[in-house]
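Got a structure for you, written out below as structure tokens; questions coming shortly.
With one protein chain held back, the other chains of the complex are shown just where they sit.
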Amino acid sequence: MKTKRIIFIIYFFLFAPLHANENYSELSEIYKNLRCLVCQGQSVADSNSDFASTIKLVVQDQIKEGKTKEEIYDFLISKYGEWIVYQPALTKNNFLLWFLPYLVLILGGLIIFFIIRKSRHNKAN
Amino acid sequence: MKFSISKVIIFSFVFFSLFIFWQGLKKNNNYNTKRLIGSRISNFQLIEINNNTKSISEEDLKNNKFTLVNFFASWCAPCRIEHKYLVNLSNKKIKIIGINFKDKKSNANNFLKELGNPYSFVGQDFDGKISILFGVYGIPETILIDNNLTVIKKIIGPIDQIQYNEILNLIK
Partner (left out) sequence: MLSNIGVFLVFSVLFLSFIIIYNAYLDLKIKNKFIKKIIYNLSLFQITFTILSFFTLIIGFIYSDFSLINVYENSHTTKPFFYKIAGTWGNHEGSLLLWINILVLFSYLFLIFNFKHNKEFRLYTLIFQNILIIGFVIFLVLNSNPFSLIYPVPLEGLGLNPILQDPALAIHPPLLYIGFVGCSIYFSAALGSLLSGYGGKLFAQSIKTWVKISWCFQTLGIIVGSIWAYYELGWGGFWFWDPVENASLLPWFAITALMHSLIVLEKRNTLYFWVIILCLLTFILSVTGTFLVRSGILNSVHTFASDPSRGVYILLFLSLMIFLALSIFFAKYKKETYDFNLKSRETFILTNNWFMAFFLVTVLIGMLYPIFLDVLSNIKISVGPPFFNIVIIPFVVPLMLLMAIGPKFGWIKSQNKIFYRILFLVIGSVIINLFIFYFFGKYSLLSNLILTAAIFLILNSFLDVKKFIDKKNKTELSRIVSHLGFGLLVFFIGINHQFSLEEDFNLKVGEIKKTNNYEINFKDVEIKESKNYKAVIGNFQLTNLKNNAVEYLDPEIRIYSNPETLTYEAAIKTKISSDLYLTMSNVSRSDYYNIKFQKKPFMIWIWISALMIALGGFIQLNSKKNEV
């Protein structure tokens, strides 16, 4: 119990300078999901290129117009192709991409389940 | 080694993956939007570079059988090199719209005075936002659209002799 109390106090002091950020920029999230097309593997958020700054302007305009982030992504995909967005959409092309990892997870779980069941079975004999 | 179906599956899968890797080596890594043909340009308004009251939009382009939209700037060296092809094309009965990208008005005018003006309209794009509407990410880029404003061809980089001929073929 004493350990827990000490932990409580430490946490309290560590957090004193923190402030929650309500508007964790939706803009920031969008910039991070867009690929800078003229860079070697950087997002629009991280890039200092001309193209990145232009894209940022366009995104800002569209946010002001009230567009949702999906609409913005769709717009940019229609102009530049799926390559520009880092999060692959759930289309029939990308279905395997999203599906396979979970398939492996389930398979792994089943394997462990059967190992344990077989062990119980062996023990019972 | 005993024959079993799981071994066959695993070996085939490995072989298949390695084959894909091999094929992947041959592919060009650099992405370009040349294949984005067939999309429509819409919702734009171009303001004339020397006259803020003059502008054109999609409606105006629907009258042309074909329109060539060329993004250029005075500070862009390849733009200077390709410009002569544009001047030639302007004589071939195709409307060419020029969009001056992230440039100063005076510099653009000097550029056209020096190298010739093939454009029926020169629009301004000081902040580059118009270029995004056209799916452009670098200049020069030239886009051939039809009277429905559907993209028929994208030329990324300066126009050369081969592409010049291709354009001529397409607009016959």
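Every chain is named by a letter (A and B) in the order it is written, and numbering of its residues begins at 1.
In this section, a residue touches a chain if its C-beta (ideal position, glycine included) is under 8 Å from a C-beta of that chain, and two chains touch if they have at least 3 such contacts.
These figures come from a predicted structure and were not determined experimentally.
Novice: Could you tell me which of B:I5, B:L25, B:A77 or B:I162 touches the chain that is not displayed?
Specialist: For the chain that is not drawn, the touching residue is B:L25.
Novice: Using the document's contact rule, name the residues of chain A that touch the chain not shown here.
Specialist: Against the left-out chain, chain A lists 3-4, 7-8, 11, 14-25, 27-28, 31-33, 35, 39-43, 45-46, 48, 50, 53, 56, 81-88, 93-94, 96-98, 100-102, 104-105, 108-109, 111-112, 115-116, 118-119, 122-123.
Novice: May I ask you to list the residues on chain B that touch the chain which is not drawn?
Specialist: For chain B, the residues touching the absent chain are 1, 7, 10-11, 14, 17-18, 20-27, 29, 31, 75, 102-104.
Throughout what follows, only the chains that are shown with their structure count from here on.
Novice: In whole angstrom, what separates the CA-based centres of chain A and chain B?
Specialist: That pair's centroid distance is 32 Å.
Novice: Considering only the defined contacts, which chain B positions touch chain A in the complex?
Specialist: 31, 33, 35-36, 39, 102, 127-129, 131-135, 137-138
Novice: Which of the residues in chain A come into contact with chain B in the complex?
Specialist: It comes out as residues 37-38, 50-51, 53-55, 57-58, 61, 76, 78-81, 83.
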